[in-house]
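Just one protein chain is left out here, and the rest sit where they should.
Right, subunit A next:
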């Protein structure tokens, strides 16, 4: 054995690193009090925060239809769904906080565009069919991405994902059920569904991130057990799942190159416009500015409320209302 050099971890850190590596290798969970490499912590905070931000920003495109939902039943379903998304954001910010992050600070980073959220939410919702298509395709893609995260190596994240995936799967079903109802409805309703599918299909494919040969962080995340499948694997899984659903629904997916490959058993699809993806993810999508403006307004316009709650809690520390603040 050679003498330790400055680049290597100190001996006790080496032991910690070995224990961490052994935990990952045995497919067991890392918990908040366990030692973890700084890069692992940083990667997780970035990924979990981005996920939390997506839940919160994701409330907006559907939330735009809450006041105008065309039946009381649909309004109740949509309100409950948007609520669930706020709840998901809370669990995820809490998971990030177990790694030493702070929710208010992460929110500031979102508003200042220092952290990202899923590019899908930068597209506007033009008709009520968009609500159904977001449930079916966007939540469907999110579930494909997120189900493997229920086995993520970081315990609090994995546990949050179990609950989130159950609720997402419920939302996906409700979205699909809305589309089925609309497809059985008037010609105008059917046209709305097809139009929404035409607009959301390609962006939903982009939700899996860049192709594997252009995904800089993937390899390390997979080695750490933060990520379980590559972007392209998950995208293929999503396409294979969605095509039969589209056929059953009676809509056409807007891809002339889509065809079934007997040999591999997979649906092959056309080329994705990655230039559009880059444009939207870097803040030039149709609704980026509006999404952030509204999130900023919720923070700034109500800052006096948060200050009051903090002041009240300090005055009444220990009393019931104070501790609930």
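To be clear about the criterion, a residue touches a chain if its C-beta (ideal position, glycine included) is under 8 Å from a C-beta of that chain, and two chains touch if they have at least 3 such contacts; residues count from 1.
Note that contacts and distances are computed from a predicted model.
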From "NAD(P) transhydrogenase subunit beta", "Ring-1,2-phenylacetyl-CoA epoxidase subunit PaaC", "NADH-quinone oxidoreductase subunit L" or "Metal ABC transporter ATP-binding protein", the hidden chain's UniProt protein name: "Ring-1,2-phenylacetyl-CoA epoxidase subunit PaaC"
Touch with the omitted chain, as defined above, among A:39, A:185, A:211 or A:286: A:185
Among A:30, A:48, A:95 or A:144, residue touching the chain not depicted: A:144
Hidden partner chain, residues of subunit A it touches: 56, 59-60, 63, 66-77, 79-80, 82-83, 86-87, 89-90, 93, 128, 136, 140, 143-144, 147-148, 150-151, 162, 165-167, 169-170, 172-174, 176-178, 180-182, 185-186, 188-189, 237, 241, 244-245, 248, 294, 297-298, 301-302, 304-309, 311-313, 315-316, 321, 324-325
